[in-house]
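This part shows chain A:
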Amino acid sequence: MDVLMPQLGETVAEGTVANWHKKVGDTVAVDEILFDVETDKVSMEVPSLTAGVITKILVPAGTTVEVGTVLAVIESAAGASAQPPPARAAAPAPAPATAPARPAAAASTAEAPAPGWYAAMPPSMSGAAEQYTPRAANDSPTRPASSAHAAPRGEMRLSPAVRRLAAEYRLDLTSVSGSGRNGRITRRNVFDFIEAMKSRPAPAAASPAQRAPAPPPAAAGAPAARAPTAAPARASAASAGGMLPFTRIRKLTAEHMVRSKATSPHVLQAVEVDFFRVDQVRKTVRDAFKAKHGHSLTYLPFIAHAVCEALHDFPNLNSTVQGDGLVLHEHVNLGVAVDLGAEGLVAPVIRQAEKLSVAQLAAAINDVSTRARSGRLKPGDFSNGTYTLSNSGTFGTLITAPIINQPQVAILSTDGVRKKPVVIETSDGDAIAIRPVGILAQSFDHRAVDGAYSAAFLDRVRKLIENGHWLVET
Partner candidate 1 sequence: MTPVAAARSPQSSINPETRLKLYRTMQECRMLEKRAYDLFMQNLIKGTSHLALGQEAIAAGFGTAMQPGDYTFCTYRGHNHTLVRGVTMTQILGELMGNSSGLMRGKGGSMHLTSVKHNMLGSYAIIGAHLTIANGAAWSAQYRGTDQVAVCFFGDGTTNIGAFHEALNFAVIWKLPIVFVCENNLYMEYTSIHDVTAVEHPAADRASAYGLEPVLIDGNDVDVVYRTALRALDLARKGGGPSLIEAETYRHGGHSRADPGKYRPDEEVKEWLAKDPLPRYRNRLLQMGIGESELQRIDDETKAAVDEATETAKNAPPPPLELANKDVWADGGSAWRN
Partner candidate 2 sequence: MAQLTYRDAVAAGMAQEMRRDKNVVFLGEDVAAAGGVFKTTVGLLDEFGPNRVRDTPISEQAILGAAMGAAMTGLRPIAEIMFSDFFAVCWDIVANEIAKARYMTDGQVTMPLVIKSGNGGGARFGAQHSQSVENWAMAVPGLKIVAPAFPADVKGLMASAVRSDDPVLFFEQKSLYATKGEVPDGEHVVPLGQANVVRQGSDVTIVALALMVPRALKAADILKEQHGIDATVIDLRSLVPLDTQTILREVAKTGRLVTVEENPRLCGWGAEISSIVAEELFWDLDGPIVRITTPHVPLAAANNLEDEQIPNADRIVAGVRQLVD
């Protein structure tokens, strides 16, 4: 049986064999760890799917290959039974045989002699042996600090908690020191690492990458670099005129943005939307909604609802370019960009958003944002997005040209909504009214659609928002 380089994430195209746990000629059992693999996101132990003897190792440790490459060959020995991996230590060795001597029985109080069992109860049941007396509060020594040596490459045992955090925060765990047994990275180590990252001062120009006003000049737009190599440098305090090295997150974000721009010819189109009707509904249900759901009803769920509905009629914008064609997606898995500050951006996905009502979208947006900010997203929250909303509105910007979230073909930025005078056509002629107005700006991939298609889509979104008979259940 061929051992292949596994795909550890949907946008991961290759992996590095970090370390072999077995060599040619060794026997391996089902589920026994065979090798360690690293990608730009995470490091993992890979178990064997079959039992047998390793006859070939084709890719040595330290080599990076594409997903699907044959790494090794295992021959199942005819009739060889899959031996279970070495049994974990069973219940720990029992305590030393000499139990503390039981105190002599307290004399029973003067009562009539009791029937057999009571009298037969051994002195141990006088209670002192099992009595728990709480200790007085005193200073106990703190845990001895374990040596913060980095784990040897072969000992990267990552617990589920550590893996989840690493995926969420896009950490390179080789830069996290492990204080666990044999240098194991514990959950606490990762928490500490994240805390340390957070408390680093932010770089000077703190605009999130997706909102860069213009793409970098063409000369600087080199194709995306390959998998990162060096351990991230820790940022020291920014000094005027000094060098501010990228954090790990910053580096990854930079690569993604360059790659996206290099892949998709971005075109920006925008519409100006009157949120009058939406505002009426929001005002009407505001208190009841907040009371029932615990969070406020913003513009975003309405925009999301209109986008999902419009994508139904403009499916080419809910697609992926593959080879010489477009893969049209059955559902709208709506990514919602959440800014985590120093941790960068994440875009967790709301699955099958086209099936949700405004209230449900509001709840879902609130849920993924809250979980993103509190570090509670799961790896599954990031996958299979088909269209993304980027909400810049909180800062009141006019317009943003967002960068597409690959492998999607479009992304919509929602900027500030503010009161403006607009011209209203009435039966008595034109009049001026004060309306809440905001710009929705879409970047689309010109390989997938043309301007007219995108413009028609945006017009549809605008009309849905402006003319919709909005009903929000509370």
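Here is how the candidates were picked: all candidates are chains of the complex that A comes from, given by their letters.
Definition applied: contacts are C-beta pairs under 8 Å (C-beta built on N, C-alpha and C of every residue); 3 or more make two chains touch, one makes a residue touch a chain; residues count from 1.
As the structure is a computational prediction, the values presented were derived from the model and not from experiment.
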Chain A: touching candidate in this complex (1 or 2): 2
Note which residues of chain A are touching candidate 2 in the complex, please. 88-89, 91-97, 99, 114-118, 120-122, 124-132, 134-135, 140-144, 159-164, 180-181, 184, 186-188, 378
